[in-house]
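Let me begin by presenting the structure, written as structure tokens, before commenting on it.
Only one protein chain is missing from this complex, and each of the others stays in its spot.
We just call them A, B and C in the order they show up, numbering each chain from 1.
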Amino acid sequence: MAGNSMGVLFRVTTWGESHGPAVGAVIDGCPPGMDLREEDIQKDLDRRRPSGLPWSTPRGEPDRVEILSGVTEGRTLGTPIAIMVRNTQARSSDYESLRDIFRPGHGDYTYHGKYGLRDHKGGGRASARETVARVAAGAVARKVIARHGIRVTAFTRELGGIRAQKTCLEYLEENVLRCPDPEVVPCMLQVLDQAMKDGDTLGGVVEVLVTGCPPGLGEPVFQKMDADLAWALMSIGSVKAVEIGKGLECARMRGSQCNDPMTPEGFLSNNAGGILAGITTGQEIWIRVACKPVPSIRKKQWSVDNNGNPVTLQISGRHDVCVIPRILPVCEAMVCLVLADHLLRQRAISP
Amino acid sequence: MAGNSMGVLFRVTTWGESHGPAVGAVIDGCPPGMDLREEDIQKDLDRRRPSGLPWSTPRGEPDRVEILSGVTEGRTLGTPIAIMVRNTQARSSDYESLRDIFRPGHGDYTYHGKYGLRDHKGGGRASARETVARVAAGAVARKVIARHGIRVTAFTRELGGIRAQKTCLEYLEENVLRCPDPEVVPCMLQVLDQAMKDGDTLGGVVEVLVTGCPPGLGEPVFQKMDADLAWALMSIGSVKAVEIGKGLECARMRGSQCNDPMTPEGFLSNNAGGILAGITTGQEIWIRVACKPVPSIRKKQWSVDNNGNPVTLQISGRHDVCVIPRILPVCEAMVCLVLADHLLRQRAISP
Amino acid sequence: MAGNSMGVLFRVTTWGESHGPAVGAVIDGCPPGMDLREEDIQKDLDRRRPSGLPWSTPRGEPDRVEILSGVTEGRTLGTPIAIMVRNTQARSSDYESLRDIFRPGHGDYTYHGKYGLRDHKGGGRASARETVARVAAGAVARKVIARHGIRVTAFTRELGGIRAQKTCLEYLEENVLRCPDPEVVPCMLQVLDQAMKDGDTLGGVVEVLVTGCPPGLGEPVFQKMDADLAWALMSIGSVKAVEIGKGLECARMRGSQCNDPMTPEGFLSNNAGGILAGITTGQEIWIRVACKPVPSIRKKQWSVDNNGNPVTLQISGRHDVCVIPRILPVCEAMVCLVLADHLLRQRAISP
Partner (left out) sequence: MAGNSMGVLFRVTTWGESHGPAVGAVIDGCPPGMDLREEDIQKDLDRRRPSGLPWSTPRGEPDRVEILSGVTEGRTLGTPIAIMVRNTQARSSDYESLRDIFRPGHGDYTYHGKYGLRDHKGGGRASARETVARVAAGAVARKVIARHGIRVTAFTRELGGIRAQKTCLEYLEENVLRCPDPEVVPCMLQVLDQAMKDGDTLGGVVEVLVTGCPPGLGEPVFQKMDADLAWALMSIGSVKAVEIGKGLECARMRGSQCNDPMTPEGFLSNNAGGILAGITTGQEIWIRVACKPVPSIRKKQWSVDNNGNPVTLQISGRHDVCVIPRILPVCEAMVCLVLADHLLRQRAISP
């Protein structure tokens, strides 16, 4: 109910500010008797860490996960799983000059407006650091759905306007951008490099593929699978658009093109993206999200301070040039969390 | 929690099958002492009714709303408001031949897979008739937010591939498609006409504009305003994509272009669409949704029956050629419902 | 979330004022494919109706139930089940003189305080008529749990200070008070008669017995089975105390007396009332609730009006002398609803 929770049966609550002592999550509703070790979670957290490459933030904390409850002798108890990651490299001094200034493109102005005060250090709760908790919780959800054969993979469809034309998933692990088109990777790296030199940032498009999903997941009317997926992905700070299946393209098709014909051997196409009337068909689920460029740029910007006075600012600090590829495990986590919840809900009513 | 409810404080539950006795909604949490009469709701329901034009369904029931509780002597009591609209023109015989056949593009196959049985008559719960209840509940939400100066308007940005280039909102009431670009309307009507002649259907793009929204609505992390809006709109049967502000376009901008600079006089642009870090800025909110073509086409299609045997089908029945313009009040209703809920939530914590 | 709903997976929302057009409920989450007909619900509603005996209200409407959705051809669809009962015998004129007067022991004063206005006719939402919707929804829950062998029976333990010493359940159907002790029934009837003659009312104690409940239902910490049962029963207007198992008596036992020893053949006693650490043991569940006397008495009472002026009032209208026995099906309904919800929740995580 409150704004920091999601899910009905696989329910996750996250907490933590960027420069507070820690960030974390509580998972309530994980099935009992499942193997779970800190390594399972650490693996996904490591994928979210900075790459060490020049256009990635140098904030390089190890993000060691601690499981504080809900697991004994390597197995889940059915009770809440509390997960914590200490913030060890917060450099709050970087933000002292921004204490009273609203950074454009960030939540500074809206948090101040909503709450009447805000944690200016590193963006506080609105920082992308919050996604550490999502990825940690998502790693648990990933294990839950994997037991039913469901697998979730995110990759880079587009970066800085450069689009992957091919979809060679076997190529994902072989490039730092997890781009499925080998030919465009050098070009993507080049625009990243140029943006960095310009003190500017880039956006991109992420695609998420779900395989092995059984038919029947999703609820009628409001908690449709596509609605919940859209919600989960749009809740990631930089996401500005979500498409399911052929998405926007469907608006330009005729019904006779868009409908996916069925045969005894299965569907002949998948424009719907694996979801019909909000419920999974058993086909692959395809989702696409558009991410805006990182708002922290080194270029000079106009803004105002807490008192409404005009200021110009130049953001130094430690920032990524693009949310890709670090946002990929975050997208996967959100999709895993939605699927785990719907999977449990379907079990409650299935014969 | 269950799939047919939405909202935390302004909580709506809808019910009803297309060919059952009625459809309806219960609204729990409407503030007390607000004027509310059946006419307030009827007005929006009438906007959702078929237009009478050739490419609109001839299912022409009057959709008279009944308020069954929560209102006395024209004022809301603070107790649940139950709303019902009888289904008076269901022609279930139209569907007898489809009892065992899965219509492509519809929920027949997935409902059958999920529940092990389904109401084949008119699509049952998965029918667009379900949106009667949304529009009725949305009309109450519209009154709640109007008291705080918030106004929600949906219009047609694109239809059958024809795009409105201009945004003349004063023109909306003057054409049956609620298109803000007078010049493209004839063209839109022509593609509708052609699709109808072909026994085919069309999709389109709807845009929703919110004015008068105060800053500070929306919650951190999961129940961000943009996440909740994406969820609400994606929960409409034919919606396949949702964009906030400049949406997909942001992915191709640089940070220096995408950030909206602030001055003492306000923001200099609105690429974010009125939402930053999930919380409203006080600017206009702009949302765009892509709708797939109506799946009920008169052309011959391939499918299977309940037993997996191949069939071909041609859908007769009474269907629209395009969900536009009837989907416009549905989109408005969903946005009103989300805003009403967040408005009440913000009141709970505001000083 | 909102105040008129209960349950997580078997979720019920009720609506309706005593003198409004109707009262009703929406059940979201009922498993699909279950036989359900209006007669199933009517049976329990009939048990809630006035008995026709002198100390029972003469408000004698038939309370015919209508199922408006969620059922087709006699089977549940898995979609929301909307249930409605029209109010046909509301005599609002009886209440005109009470428009501005707060009746002692009723919710008039608190509803006015909470909402700033109230429906004075028949108590509005705070009327016991609201329990029609609970009983109707409970009848559906009763069917859900009956499929798993669970049965819920409420009976009269005490009335007007007269206590049933024996517990002969086979005697319940044979007396109008559903009292399990044949010897005290004449005495109970006598105190009822005397109270009626005095223009006064009585309270009593109801006991609820659950048989056939499997072990493992209930959640740790907050949504313990006993906590949810206490909540559900305390939500009935006249209930002022809830005891589980030996209840209050436990406070006076020593641990060595109170603990229920276990043997390979099962527990040797049931002081706990079938629930340990909030989770069912598989034994019988015993619950006891204390009901206050009906607050509508014919004797003269002191009160105040909306403006704080002193008034004396004498309530005429049509009222029961005691909530027993009409409250018995209401207590059963609440227990059935809680059990149905926990049963579905347990299915979601069971191996």
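Quick note on the criterion: contacts are C-beta pairs under 8 Å (C-beta built on N, C-alpha and C of every residue); 3 or more make two chains touch, one makes a residue touch a chain.
Keep in mind the model is a prediction, meaning the values are calculated, not measured.
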Which residue, B:Lys43, B:Arg99, B:Lys166 or B:Arg347, contacts the hidden chain when the whole complex is considered? B:Arg347
Given that one chain is not shown, which residue among C:Asp63, C:Glu219 or C:Glu332 touches it? C:Glu219
Contact with the hidden chain only, please: which chain A residues? 1-5, 7-9, 11, 13-17, 20-24, 26, 28-29, 32-33, 66, 68-70, 72, 75, 77-82, 84, 114-119, 121, 124-125
Touching the absent chain: which residues on chain C qualify? 1-6, 8, 14, 102, 104-107, 109-111, 113-116, 125-126, 130, 158, 160-161, 195, 198, 200-205, 215-224, 226-235, 237, 240-248, 250-264, 268, 271-273, 275-282, 290-297, 299, 301-304, 308-310, 346, 349, 351
Touching the hidden chain in the full complex, which residues of chain B are there? Just list them. 1, 8-9, 29, 31-33, 78-79, 220, 344-345, 347-349, 351
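By definition in this document, only the chains that are shown with their structure count from here on.
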Taking each chain's C-alpha mean as its centre, the one farthest from chain C: A
Which chain is the middle one, judged by CA centres? B
Gap in Å, rounded to a whole number, between the CA centres of chain C and chain A: 46
How many angstrom lie between the centres of chain B and chain C, each centre taken as the mean Cα position? 39
Which residues of chain B are in contact with two or more other chains? 1-5, 8, 14, 114-116, 125
